[in-house]
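One chain of protein is taken out of this complex; the other chains stay put.
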Amino acid sequence: MIETLIVLAKIILALAWFLTLTLYLTWLERKESAVIQDRIGANRASILGLRVIGLFQPFADAIKMIFKEDFTPPFSKKILHNLAPFTSFFFVAVTIAVIPFGDKIEIGGRLINLQIIDTHVGLLLILALLSLGIYGILLSGWSSNNRYTIIGGLRGAAQMISYEIALGLSLVGLILVYPSLRLSEIVAYQGQHFWGWLPKWGIFLQPLGFLLFLFAALAETKRVPFDLPEGESEIIGFFTEYSGLKWGMFMMTDFMEVVIISCLITTLFFGGWQVPWLWADGFHFPWGTVWVLPRAVVVILQLLAFNLKVFFFCWFQILVRWTYPRFRYDQLMNFGWKLLIPLCFVNIMGTAIILSL
Amino acid sequence: MIKALEYFLEIIHGAWVTTRHFVVNMWFHTLNLLGIKTRRKGAVTIQYPEEKKEIAYRHRSLHRLLKREDGRPRCVVCMLCATTCPSECIYIEAAEDPEDDEFQKYPAKFIIDLSRCCFCGFCVEACPEDALRMDTQKIELAEYSRLDLLYDLEKLLQ
Partner (left out) sequence: MVKITIDGRQVEVKEGMTILQAAESIGIEIPHLCFHPAFPPEGSCRLCLVEIEGRPKLELACSTIVQEGMTISTQSETVRQARRSVLEFLLAEHPLDCPICDKAGNCQLQDYYQEYGLFDSQFKENKERKSKKVALGKNLILDRERCILCTRCVRFLKEITRTGELGVFQRGLRSEIDYFPGQPVDNNYSGNLAELCPVGAITDKDFRFQTRSWFLQSGPSICPHCSRACSIYIDYHVGFPRVELDKYVYRIRARENPEINDYWICDFGRYNYAYLEKKRATKVLVRENGQAQEGDWDSQIERLVKKIKEFYLKKKTNRIGLVLHSALTNEELYLAKKIFQEDLPEVNIFLIDPPEGEGDNWLLTPSRTPNLKGLELIGLQPQKFPPEKPLTELEILIIFAYLPHGEDQYNQLRSLLEKSHFSVLFTAHQTALMNQVDVVFPTTLLAEKEGSVVNVEEKLQKFPAALTPPGTARSEREILLTLGRGLGINFSFYRQLKTPAAVFDQLSQDISYFRGSK
């Protein structure tokens, strides 16, 4: 009973964290792009004249989306049309279940894992769930009764499948190195250090793997350099026929993918909640100094470290989105199949050879 | 291969440019938010309804009709403005002034339909009497009804 309640609480907390972050990512995207381009960005939304640098903008957007007409095109597949955004949304939202937010903590004699489910196939589960996201795209494109949307949907599916392979293969090297597919164990493994000072993070173990994963993951989010499925401004994509809240869900899904990718990069390559040299009882600096800290402080520091890393990668992805122009479709495919996938194999072979030595 | 490397370097360079903008602008934004005045601002945006950009001296804004020293409009109804107007938005009707021997006619009606006007300024250039100018610096001309955009003699002489 109490176990169930704990899991429920964890689910609620994790989802709240996830969705809030997503919501403010829309604000961050506007503001960051504005700052990059010497502008101010959205700053007009106000409550009783209080503007607070536009922090209320996400709420204004949400209210607008809720009150917009929810239009379903005639002759479309109504059920599938309604189902598609929820499919997209669901498969991304579920992924948060396996992300470890922190170390195990002890409350009232009970060990609580700061992770909703700590399954031994965590890594595979994430890849599987991310792959299922294709269905949302295909369904929306097909059910809209519009040639442009179905072409957009097919473009999206082709892109997602192509980069799915690179995404999976780029992690094989990592799987070879790490002792388990269990994400909590992967993070724990990264708490060790080389030669006592360099943290054993994935980025140092698999630098090439990291780059490949980064590109593949960016492609999976369907955002600007890889935004061929949608291309809102000109090429017309799969959710053209959506409006109001359903359109909002697709938009949310995009941002949630950004967060999930950030979480994954953090967990797999940047030590998850690990802080360099921070052990369970405090800092053990490589030059010998030991700085003992209470358990609660350590946990908070670890949670903070995880959050900061995730924020940084969110910021980084938005930076990428506002820096590069879109690929051409043939370039996209060439890049995926002729560069990323061969490099993945090179990475796997290299890793295997080094490990077998 | 070298070409590909160049591209790769350019990709990094691009990220560097945006990052630099971000960091520098954020620095000034933060300073300004803390109340520290800096010569450079973090953004070049003008907050329009509150702040207004100074309109250039030569900017073509709302038309006005000029008056002679005795207060009558300078316009002699040659209709060159109406002739040259590419959007056909000027309508003038002449009347005879029996007391004026020099010009003999004056505008009884002078209507500029701003809803059609494209602010090209040809009318001003065409005017041989320098009776029409576009230097009022008024650019906020929106109205709720199209008829309100028909500017007549009275409005234009102000």
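Each chain gets a letter, A and B, in the order it is written, and its residues are counted from 1.
As a convention for this text, a contact is a pair of C-beta atoms (placed from the backbone, for glycine too) under 8 Å apart; a residue touches a chain by one contact, two chains touch by 3 or more.
Bear in mind that the values here come from a model prediction, so they are computed numbers and not experimental data.
Just so you know, the chain we are not showing touches B across the whole complex. Here the missing chain is touched by one residue of B:Glu6, B:Glu96 or B:Glu125, and it is B:Glu96. Residue in contact with the omitted chain (choice from B:Gly35, B:Gly71 or B:Pro128): B:Pro128. The chain omitted from view is touched by exactly one of B:Met79, B:Ile139 or B:Leu157, namely B:Met79.
Where chain B meets the omitted chain, the residues involved are 76-80, 82-83, 88-89, 91, 94-96, 101-105, 111, 113, 116, 128-129, 150.
Convention: only the chains that are shown with their structure count from here on.
If you average the CA atoms of chain A and of chain B, the two centres end up 48 Å from each other. Interface residues of chain A facing chain B in the complex, by the touch rule stated above, are 32, 34-40, 53, 319-320, 322-324. On chain B, the positions that touch chain A within their shared complex are 11, 14-15, 17-19, 21-22, 25-26, 29, 33, 42-45, 47.
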